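A short write-up of the structure that comes next.
Complex shown without one protein chain; remaining protein chains in place.
After this line comes chain A, so read on.
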């Protein structure tokens, strides 16, 4: 496989935007069927160019204008912002205060650095296949709630290209939600609370809300393999002392004693569960299954960045943008195969450009008829010759579903009119 070299990025980007970036699907997404006038035209894009030069408030009239501009600027990173009251490119010509963000997808950002106090394998920007399970659990937990609790249909999950995942909820009604409701949704979905001055970050009560119960069911599937074996959270006194701060003090001595006798994390976890339940039987209601649930959630539950979700005008890295440090493409994650998703086989820009080169050379050896084809037409097929293809395919499936909803909605509206 072609290793990614950041020095080659400018050259690679040229090729990527000219022949591989799925512009037509991308436009089809953000145009949302052209139902609302100027929806795409009023959308903000922002670009990070060479040397971290950052330009905001870009907007385009149509797909080809966007394509041309991106191919001209070759941005190292593309961010998507809100749909505004006016064309963002003209924001300076609008009367102060009149230029307002009006709609945006509801977005979530889950970043591995927020888990640094509970993962032992890596820290800050590093990830490995062990801690990636945190992201797998996060997607399952959040996606279930978005779908079953909130009834959101169109959820696009995307690998950020480095150490986390993003989710774009694209339902028509969701794009119109106020910032207060967006924060409310994040609060509903947050269980791990408190900053550096708070040790115990999960507090359950005796009544367990169905959202929490269903989340625990998901964590249970992964807990032993991920936390007890993989992270070995009860490995030694130092690590289990951290866990003891989450447990009522009256059983610390009993737990310490037992932990010393056990041989591994799995045994120590069993010991903890036994101790809690025997204490519950003889003593009081301070002990219940929620003691162990609090630990499980503390170590496994998704940590969302509320500020990203709350603001309608907040920018988030676009799908299919390239991560400038790793060179990996920000690709959609197939919801049917979340457990199989491996960030380390997500193609880098070097890899797909190389793959394209290989095919092109072979084709050139064969016949020349490709040359006659217009650039755009060839373009639409080129990504299919690379390992980007399956990811574009799942993006297309997502777009199909959006189309279906839109048609259903139109049908419903025209039926309603006929009834009238």
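Points to keep in mind about this one:
What we mean here is this: contacts are C-beta pairs under 8 Å (C-beta built on N, C-alpha and C of every residue); 3 or more make two chains touch, one makes a residue touch a chain; residues count from 1.
By definition in this document, contacts and distances are computed from a predicted model.
In the listed set "DNA-directed RNA polymerase III subunit RPC6", "DNA primase large subunit", "snRNA-activating protein complex subunit 3" or "Putative tRNA (Uracil-5-)-methyltransferase TRM9", the entry agreeing with the UniProt name of the missing subunit chain is "DNA primase large subunit".
Of the listed residues A:11, A:65, A:126 or A:187, the one in contact with the hidden chain in the full complex is A:187. Listed residues A:36, A:49, A:73 or A:208: the one in touch with the omitted chain is A:208. Considering A:76, A:303, A:323 or A:385, the position touching the chain not shown turns out to be A:303 (whole complex).
If you put the missing chain back, the residues of chain A touching it would be 52, 54, 96, 113-117, 148-152, 177, 180-181, 183-185, 187-188, 192-200, 207-213, 303, 305-307.
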